[in-house]
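Missing here is one protein chain; the remaining ones are kept as they sit in the complex.
Up next, chain A:
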């Protein structure tokens, strides 16, 4: 079972992301509409991958990444940032904070799917402890 957490304050955007990723084998999706909701869900339940927006009402995606990487058990969690902030500054900040991959909106369905599959593969190859 592949548990994917989709974090975006826009419901329709989350639905679009899920529509793109539905074909990932044996996947289930959990929605989070804010950065805080995402952090709460991550603290209480294990996930295999997070798709994360940067711009959210309460706390932004950067803070979510910082939090995730500050947790021992979440060190290896793949984080795919999907954002409208396509500038180089956001990109390098996201990656240096700990995002695994960075892509911009609008995204092509095939591209996000390929990114997610590759992150999940790497994670599996990286091996469980």
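In this section, a residue touches a chain if its C-beta (ideal position, glycine included) is under 8 Å from a C-beta of that chain, and two chains touch if they have at least 3 such contacts; residues count from 1.
Note that in this section contacts and distances are computed from a predicted model.
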Among "Aminotransferase", "YCII-related domain-containing protein", "histidine kinase" or "Carbohydrate ABC transporter permease", the UniProt name of the subunit that does not appear here: "histidine kinase"
In terms of residues, what is the contact footprint of the unshown chain on chain A? 9-13, 15-16, 19-23, 33-34, 36-37, 39-40, 43-44, 53, 55-59, 63, 67, 70-71, 83-85, 105-107, 109-110, 113
